[in-house]
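Before I ask anything, here is the structure I am working with.
Note that one protein chain is taken out, while the other chains of the complex remain in position.
Here is chain A:
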């Protein structure tokens, strides 16, 4: 056993209202630079829909992720090592910027500088790529809220697959359609295909927290990672010629703060916490023959932090005590392994993703009430799950490689929670058979309710700092010595290096980071001395 720790995320899709706040704050924090205009480390897709880049889930086209060869062992779908080196001079499976969308700005100057004339001056869209006027025809959220669903809906690769099995389940006519939102970041996989694809060895998985990063000093721009990632969450910065990706906001996590997307999530639907897993088991689990067994196989890789044997092994492997304790309190571990309501996104890519999703329970209560049933009655709810507006089969294509049983089990638990909590709220004696029907104790349902519905900040984010002893040093080292505008290369000082923009040595953007726990102590302690204590 080789235990490792991973910071993972769970998103509760039933609460996502598709407001894109996470995308916007992430963009402001990380990708509002030249060369990254088209890049969204976090994006929110309306489902059904094509996603961004368009149809990225069609792996027959993009060749992302892993597959099994004839002998049953893993190989990269885009080709092995020799194949990659032989084809290194071009990458036929690389999405072009147009597969994402052509970024643009507006010619605002024309509004003030236009000569006097009969017509009002307008700000025409100008392409950020060519610098020429352009016609806006697509963007990262062009099909948001099913815009153009009758025309675009069938281009969703999941819909295409579903049509082959149950054609009557997916309709795009206005009264019969369905939708939900899927926020996506990098999955920080246990078996990352992007890392395996990088010829330079510049991409790596951090041993301490499992975050997958690109070493900007060693990336040589071979672009194989973009193809390797089946989620298309590694992007090519066309100004610097290097790959960039979601960093899970590691500078924030290291000091105990949640990621920007989590912190700003209006629906408070994101959970961050530590998951312990056995690194020796990953390859075997990713090589399970039947795609539908991959979800169970990945559950088998996770270690139970309540097990004393596991904790001893973790300590021996050098995982710090506060990380093991954080794993015991981890909301992510609870939702994935204890309650089993969270499911992985596209386990069939065999990358062992670590951002999991609680499937959305459609507005089933209203639908039942309208048809004259008691919408909150457990028996009615369970029966209705098979006829939900969002077809189970569609969710299963996304989360369990097409196996509807785990999706139904998850939705039944959510339905049971509704029924149980309603009884408590109106002062009835809860029917214990409801909890029993989904294999949970009433106390378990109540604590799941606290995590999902009350969702307190400190319950959602249980983040151990990089190292408690170093926390203070980190806090200090992240602060710039002087004002960053005082010297060359600071933000806003601009300038091009000798080999194009951003070449040459440049200091990283300096950010001041407030230690979350330090701040809270300062705000809540009565005595200044307490507040200073680390």
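The working rule: contacts are C-beta pairs under 8 Å (C-beta built on N, C-alpha and C of every residue); 3 or more make two chains touch, one makes a residue touch a chain; residues count from 1.
Going forward, contacts and distances are computed from a predicted model.
One chain of the complex is hidden; its UniProt record names it "Nitrate reductase-like protein NarX", one of "ABC transporter substrate-binding protein", "Electron transfer flavoprotein small subunit", "Cytochrome b" or "Nitrate reductase-like protein NarX". Between the chain not shown and the residues A:191, A:298 or A:362, the one that touches is A:191.
Within the complete assembly, A:200 is the residue of A:25, A:139, A:177 or A:200 that touches the hidden chain. Contacts to the hidden chain, counted on chain A, fall at residues 81-82, 84-85, 87-92, 94-97, 129-132, 191-192, 195-196, 198-201, 203-208, 216-223, 236, 238-242, 254, 466-467, 470, 473-474, 477-478, 486-489, 497-500, 502-508, 510.
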